[in-house]
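Our next item is chain A:
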Amino acid sequence: MNAATTHQADLPLDTGHLVGKGVNVRHGTILTLEGINVSFDGFKALTDLNLYIGVGELRCIIGPNGAGKTTMMDVITGKTRPDSGEAWFGEQLDLTRMSEVQIAQAGIGRKFQKPTVFEALSVFENLELAQKTDKSVLASLRARLSGAQRDRIDEVLATIRLEGSRQRPAGLLSHGQKQFLEIGMLLMQEPHLLLLDEPVAGMTDAETEFTAELFKSLARKHSLMVVEHDMGFVDAIADHVTVLHQGHVLAEGSLEQVQANERVIEVYLGR
Partner candidate 1 sequence: MKRRPLLKSAFAASALMLSGLFPFTVQAAETIKVGILHSLSGTMAISETSLKDMALMTIEEINAKGGVNGKQLEAVVVDPASNWPLFAEKARQLLTQDKVDVVFGCWTSVSRKSVLPVFEELNGLLFYPVQYEGEELSPNVFYTGAAPNQQAIPAVEYLMSEDGGSAQRFFLLGTDYVYPRTTNKILRAYLKSKGVADKDIEEVYTPFGHSDYQTIVANIKKFSAGGKTAVISTVNGDSNVPFYKELASQGIAATDVPVVAFSVGEEELRGIDTKPLVGHLAAWNYFQSLENPANSEFVNKWQAYAKAKNLPGAAKAVTNDPMEATYVGIHMWAQAVEKAGSTSVDKVREALAGQSFEAPSGYTLTMDKTNHHLHKPVMIGEVQEDGQFSVVWQTEGPLRAQPWSPFIPGNDKKADYAVKGN
Partner candidate 2 sequence: MNMPMNPMPLNNSLLARAAGKLGPRASLGLGLLVLAVLVALPLLHLLPADSALHVSAYTLTLVGKILCYAVVALALDLVWGYAGMLSLGHGLFFALGGYAMGMYLMRESAGDGLPAFMTFLSWTELPWYWYGTSSFLWTLCLVVLAPGLLALVFGFFAFRSRIKGVYFSIMTQSLTFAGMLLFFRNETGFGGNNGFTSFRSILGFDITATGTRAVLFLCIVALLAGSLYLGLRLARSKFGRVLTALRDAENRLMFCGYDPRGYKLFIWVLSAVLCGLAGALYVPLVGIINPSEMSPTNSIEAAVWVALGGRGTLIGPLLGAGLVNGMKSWFTVAFPEYWLFFLGALFIVITLYLPKGVIGLLRKEKEQ
């Protein structure tokens, strides 16, 4: 229990509105991290991290445990404030100055390592809550689903193959189904950038294969950043891979390039 909250900046309360409808991506880069440093009580989680993700790119991040993958996602989503460095979403949105909610509304979706869905709500309702719309208190009080919104939910239900469970409480789904539901919720948010933390953990081979298909079809329309340990999965989807080690980028390139990199081998196989 504690406290990444200590890194939270105090923000005004009324952030229940979309910050920017569109993201300025003139230079073709959706995410820019430059010189990011994060430390917890002396432990350096990220040191001088630089990372760029292009529009429509599908990027895989790999790295041993403790390499700083999750902390990096925390920085991008506003959960952790970097001690120094810059984080830009597109050209104009400074992620270090935005709250988690503002970042989510600006179009960054995140899937947690451990699938988190609203267990007491049905699958349909989970998707309904995630849907991109006005998310202020007043709007929620008055909200009625329009036909188009309903169609969109049905569409996503079909995409994640959960049509048969639309009224089931999400808590009763299997682990893999929860993973899909969470991905479906991300889709409902219509984000520009999706951060996916170990999306295929606990999935069957068939499910993994299906997920790979799904991600490939998502790329181009969205930008994706996938953290994954399953090299087979990485091989199946990624054209570009980044290796993180001890809080900074160790290598970047195609999977073959990276796998051939001496330093990567050293890190993975030990000295």
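Quick note on selection: all candidates are chains of the complex that A comes from, given by their letters.
Methods note: a residue touches a chain if its C-beta (ideal position, glycine included) is under 8 Å from a C-beta of that chain, and two chains touch if they have at least 3 such contacts; residues count from 1.
Fair warning: this is a prediction, and the values are worked out from it, not measured in the lab.
K.L.:
Please state which of the candidates 1 or 2 is in contact with chain A in this complex.
P.N.:
2
K.L.:
With touch defined as at the start, can you tell me which chain A residues reach candidate 2 in the complex?
P.N.:
1, 5, 8, 10, 13-16, 77, 99-101, 104-105, 109-110, 112, 116-122, 125, 128-130, 132, 135-137, 140-141, 143, 169, 171-172, 185, 189
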